[in-house]
Every structure is written in structure tokens, then in C-alpha cells.
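First the structure, then my questions, so here it is.
Removed from the display is one protein chain of the complex; every other protein chain stays in position.
Going in written order, the chains are labelled A and B, and every chain counts its residues from 1.
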Amino acid sequence: MFEVVRLSKHFGGVTAVNEVSFSVNEGEIFSIMGPNGAGKTTVLNLVSRFYDVDEGTIQFAGEDITHAPPHEIARRGIARTFQNIELFERETVLQNLLIAQYIHRKTNIFSDLLFLPRVRRQEAQSRRFLEDIIDLLQLQRYREQQIHSLPFGVRKLVELARALCLKPKLLLLDEPSSGLNPEETEDLSFWIEDINKELGVTILMVEHDMNLIGQVSNRVLVLASGQPIALGTPVEVKDHPDVISAYLGT
Amino acid sequence: MDTFFQLLLSGIAQGCVYGLVAIGFVLIYKATEMVNFAQGDIMMLGAFITITLINHLNWNYFLAVVTVIGAMGLFGLTLERVLLRRMIGESPFAVLMATIGLGFVLRSVAGMIWGHDSQSILTPYTNIPPLRFGEVVFPVADVVVVGATVVLCGLTFLFFRYTRFGVAMQATSQNQLAASYVGISVKRVVGVSWALAAAFAAIAGILLLPLKSAYPHVGLVLGIKAFAAAIVGGFGSLPGAMIGGLAIGLVEIFTKYWIDDIVQFSVSETSVYILLLLMLIVRPSGIFTSMQRKKV
Partner (left out) sequence: MRFVLKTDYHRDSGLFRDRVQFSWYAALFIFVLCLPIVSGTYVESQLTTVFMWSIAGAGLMILVGYTGLISLGHAAFLSVGAYTHAIMLDLGVPMFVSIPLAMVLCSALGVVVSIAALRMTGIYLAIATLAFAMIVEKIVKNWSAVTGGNAGFKVAPPELFGWELDSTAYYYFCLLVLTVVMLCVSNLLRAPTGRAFIAVRDSEISAQAMGINLLKTKALAFAVSAALTGLAGTLLGYQWHYLFPDSFSMLTSIQLLMLVIIGGLGSMSGVVFGAIFITLLPDGIATVREWLPDSIGNLPGLEPLTFGFLLILVLIFEPLGINGRWQKMRLFFSQFPLYRNKTLKRQKSFLRTERVH
């Protein structure tokens, strides 16, 4: 359902991503791992179109999205989280989640200005939908709190919830476990599985925590210096000689 | 052709004044990432103090010039200490507004002290007859402005290239944290940047006096034009600011004499702003530096 073909990205003279190809099947949890500077996050940024693709193509649900503008990506059904959390700091959790309903709105600026009955109904409907996500991730008690007053782990969850509120078909997670302690990471792995099974969301995850990857992923792609070096199940990849040498040096 | 050279010179002279004020903008921006919108008003203050010293206290011109430059440098230092240091960490917009407020204060204080009439001074070179090359007449005031600017630019270059403090300032402008790790006092660098910026503005004010007379609002419009110069030059580069200043000065004077007469409409008054707008639209990052998008 999602396919990347010979994707490349150069920054000046540095080739951050070099001819990376992979495809993600519907319902799968696909991980990209690799040492620091391997170009994992760059791949994600290319997919969500924050960077322009230099070479190669990105296909999603049978359509070419290589040159779609960044705001189109969410509409096509791809949501993402960020490595360093990009939430709307001064707003409450609820407001953050409501913003994700923007792409599903059926009203325009004129009906908004007058707050016509259909805007009112839509607002109620959005909130009803959010409650499902809030229940799933157990965010009830943070609903009315402002983001900057929340601990880091909760913020990560809120960001995950916000991505889910877009009702995505494909969810991109950028280092979901970074900054979390082992227990939180453990919880996270359950939630990722829940999201995958209960909501039927396909997941593409960039991660360096081998345990988390081993627990949840179906397949793993290993990158080193922008080059793909191995692809397979977590167990296969773990013992791959190239992977070991990439991590430990030769 | 004669008019062309004459316009060229007076455009360059005016451009030098813009450039000097613009250098102040850039110095402060590089050191602190703050935009000081009161730069033109600091220039006005320098001009008025010079007028007082020379016209009312009968000081020698050169002594007055040196005193004013020193005093304004001190003023810049104080300003940073009293006002701007409190604004560290606020949004750039808040700082911009605070300096706009400062501009209001300076203008009205100047109006209270010196009144709202235009004033000027007699310089040692006021009575020297203009230089003539064939048919072309070069006013001495213009030549002095250009000459002084060239000397100043040279000194600035030497300062940043060869003095310890100049190098420290460059380092700080690139990375404050790293600079403080290697033992540079960032606070002092920021203070000196303000002092230098104010001193440059004062010099610009002194040089401007024979060209135009001073009144409390002189710094407002001139400041905006100098700001335009800094933007045309890329806002992060001292040579860029100077070149931007010259560009603005020349565009202004040539549209005034060539286009206004033809279209019977005062284009020259808007030409600077049109240039600025075009510059911002075509190359928002200016000629000499580049801005980068935030990383995620």
C-alpha cells in the first residue's frame, strides 16, 4: 500500500539518503532502524514532504505523492509524530486534538463566522470522536491541561493521540521511545500494537530501541550512512553480519 | 553626463549614511538576534548633541565629534544594560516593539530639549568651494562623507580581523553558547555591540548634518531606509549593509531625477519601499546570508 522507490536526498555534498527502496504492506508494523546519522528521520521527513525529494518516488494507496505539498499528506491519510514533539504548547490537550479534526471539517469560513447549527453539530461530533482516542490512550485526566504543564511522557502520548485524530491509514512514528523510561516504553509497545490491531492503522516507525522493534515490528529495514543494508524480520536482521558491523564498527 | 556623475556622488554620499546606520542594525542583530528599530533615533540624538556642542557651547568641531562618538557609545552600552538585557529570551517581536517604544521616547525627549525646528552646524569644510572636474561639481560635504565612510569601513574590517575582541565578537555571533564555553564574556560582547552600533549611528548623524538638517523625526524615516539597506544586504553581513545602503541611496536619487519628471508623480518617495518589497519577495534572505528552515 505504501512504496518508496530509489529515494535519495542530498544536503550540499552529503548524501543523507541514498537510493532507499522499501514497501509497507497494509496492516503491517514496519520499522526503520540504524545508528545515529543513518538518515532514518530524513526518510520520514521526505515522506511527510518537509524535505523535497531529490530522486526517486513515493507511492501511497496507488497514488504518487512524491511532489504533493506537505499539507496534502495528512489529507491522503498519512499522520506523523515528531522526534522532539511539536505540539501547540499554549493550548490544552483537547484543543490540540481538535486541531487534528481540521481536515475532516465540512464547514467553511462563512459558516464558522456565524457558527451555524452545522458548525455546532460538527464541533460536538468532533469531540465525541476525540473521546474514543482519549479513552484508548487513557488521557482523560489531562484533557483540560495545557501542554507545557505536562511531563514529557504524556506529551509524547498526546502527540500520538493527535496523529490518530487525523484518522490516518498510515502512521509515521519518529523515534517514539526517545526520552521515555523503560516502563513508559513498555506501555508504548502495547499501545502501538493496539493502534495497529484495533484501529487497523498501518505503522511505519523510525526507532533505535531494539527491544521495542523486536516486540512490535513485523519487518525491519536497517540503514547505515543513508544506505539500506538489511531487510527482514527483527530476528533475521539482528544477526545480520552487516548490521552488527554497522553498529559496532569493523 | 555631468548630472549623472553629480547624482552618482550625492547618491553614494546619502547611501553611506544609510549604510552606517544599517551597520548598527547588523551589529546588534548579529550579536543578539534583536532588531533595534530605534537605530535612526539614536543617530538623531548624536546629531543633536553635536549641534549643541558646536553651536551653543562653541566647541572645536573635531573635539565635539570625538566626544559625541564616545558619549553615544556609552549611551548604547547603558541602553543595553538598562533595557535590552531584560528582554533577553523574549520573542523578537516583543524586542522590536520595545525598541519602537524607545524610538518614541527618544524622539519626544529630543523634541522637548531641542524643539521641532530644523537645525544644522557649520563644519570646517562648509566654506571650502566644491571640487570641479571639468563641468562636474562635487560638493565637499559629499566627498567628506564618502571618505570618512571608507576609512571607517577599513577600521572596522581591521577590528574584526585582527583584534582579539573583534574575533570574539564574530565567534559570539555564530554561537553564543560555544563562545561562552571558550571563555568569551557574552554579556560584554553584547554590550560592546550596542556601544559600537550607537557609535556608528552617531557618526552617521554627524556626517548627515551638513547634507541635511536635523529635527526630531529625522531618524524615523532615515531609520526605515537604513533598515531597508540592511535587508537588501542580507541582515547578517557588515559589507552587505554598506552595499545595501549604497543601493538604496542610488535608487532613491536616480528615481527622483529621472522618473519623477517623466511620470509627474513622486515615485522617488516610494522607490525605496518598492525596492525593499521586491527584495523581500524575490529573495527574503537577502543577498549575503541565508536563513534555514527549522529542523524537525
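Note that a residue touches a chain if its C-beta (ideal position, glycine included) is under 8 Å from a C-beta of that chain, and two chains touch if they have at least 3 such contacts.
Predicted model only: the values in this text are computed from it and were never measured.
Looking at B:60, B:108, B:126 or B:185, the residue that reaches the missing chain in the full complex is B:108.
Not every partner is drawn; the one left out touches subunit A at residues 48, 50, 69-75, 79-80, 82, 86-91, 94-95, 98-103, 105, 107-109, 111-115, 119-120, 122-124, 127-128, 148, 162, 166. For subunit B, the list of residues touching the undisplayed chain reads 33, 35, 83, 86-94, 96-98, 100-105, 107-109, 111-112, 116, 174, 216, 220, 224, 227-228, 231, 236, 265-266, 269-270, 273-274, 276-277, 280-281, 284, 289-294, 296.
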